[in-house]
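Contents: one structure, followed by commentary.
Yeah, one chain of the complex is gone here, protein chain that is, but the others are all in their spots.
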Amino acid sequence: MMSKVVRTITRLMTPAILVFGLYVIMHGHVTSGGGFQGGAVFASAAALLLVAFGSDRIKDHMRIPDLTVISASGALVFIGAGFAGIATTFFYNLFVGSAIFGHVPEFGPAHEDIWTGGVIPIMNIGVALNVVAGLTAVMVVMAITSSKTGDGE
Amino acid sequence: MTRKVVIGLTMVIVGMMLFAVALMMRPFGEPVSVMDDYIIENTQQVTGANNAVSAVVFDWRGYDTLGEATVLFTAVTAVVMLLRKRKDEAPE
Partner (left out) sequence: MSTIVTNAPFIGVAALACVGLYIMLAQRNLIKIVMGITIFESAVNLFLVSLGYRNEGIAPIFTNATGTHMVLPVPQALTLTSIVIGVATTALMLTFIVLIYRHTGETDAKKSRRVKG
């Protein structure tokens, strides 16, 4: 538990960090970014909360069984998007040219269009859920182990 | 004493090999790019994405991303399993 200045600044900065992480995840197929990069930015907000408030207050809100469910469902979304086009091959991009995320741009510089990409935005969301829940679970478990009332010496 | 001699000899040999290879490589800025020219030409028609790096990670080389997600999931499961509370600790 750090001083009052640190706790106030953390309360102000955490929504901004979460919104920026969500922006990097959702625009992965238009500009730089994607599932892994946005997931790391999103999990750095959890690291900031753990450092500023101490693991005693945080470990009641981020429980390990809930994080396990989120991580497993993210991996299932990723595998399901790969199996959806199993009629042709594994990982076939079957939404190109269809109604969902289906605009096809021509070769050359293009304008910003978020409805392109096929299966790629769905895979971005699946990988981001997996990475966020995984990194947060590792940090919470290590903080509990090295605190004074946990298993630490 | 002999440990320091062995470490020093290893570092000298490996360091000379690394610096010699760094000076003998292809000039920086002229890579061999037959596969990447094909990928840049055909990304927008085949995958429909405007970002070539995301298309390469998730579509042209999707199996590598599948392996990487598996490695990350396995490592997180192993860490959470190894650091549980022991049953014979003092009751809290």
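Letters are used for the chains, namely A and B, taken in the order the chains are written, and counting of residues starts over at 1 for each.
Simple rule for what comes next: a contact is a pair of C-beta atoms (placed from the backbone, for glycine too) under 8 Å apart; a residue touches a chain by one contact, two chains touch by 3 or more.
The structure displayed is predicted, hence computed values, not measured ones.
Undergrad: List every residue of chain A that touches the chain not included in the displayed model.
TA: On the side of chain A, residues 30-32, 36, 105, 107-112, 131, 135, 138, 142, 145-146, 151, 153 touch the unshown chain.
Undergrad: If the missing chain were put back, which residues of chain B would it touch?
TA: Against the missing chain, chain B presents residues 7, 10-11, 14-15, 18-19, 21-23, 25, 27-31, 33, 35-36, 39-40, 43-44, 50-53, 56-57, 61, 64-65, 67-68, 71-72, 74-76, 78-79, 82-83.
Please note the rule applied: only the chains that are shown with their structure count from here on.
Undergrad: Could you work out how far the Cα centre of chain A sits from that of chain B, in whole Å?
TA: So the centroids are 20 Å from each other.
Undergrad: Given the complex with chain B, which residues does chain A contribute to the contact?
TA: 28-32, 34, 64, 68, 71, 75, 78-79, 82, 91, 93, 96-97, 101-107, 110, 112-113, 116-120, 123-124, 127, 130-131, 134-135, 137-138, 141-142, 144-145, 149-151
Undergrad: What part of chain B is in contact with chain A in the complex they form?
TA: 41, 44-51, 53-55, 57-59, 62-63, 65-66, 69, 72-73, 76, 79-80, 83, 85-86, 89, 92
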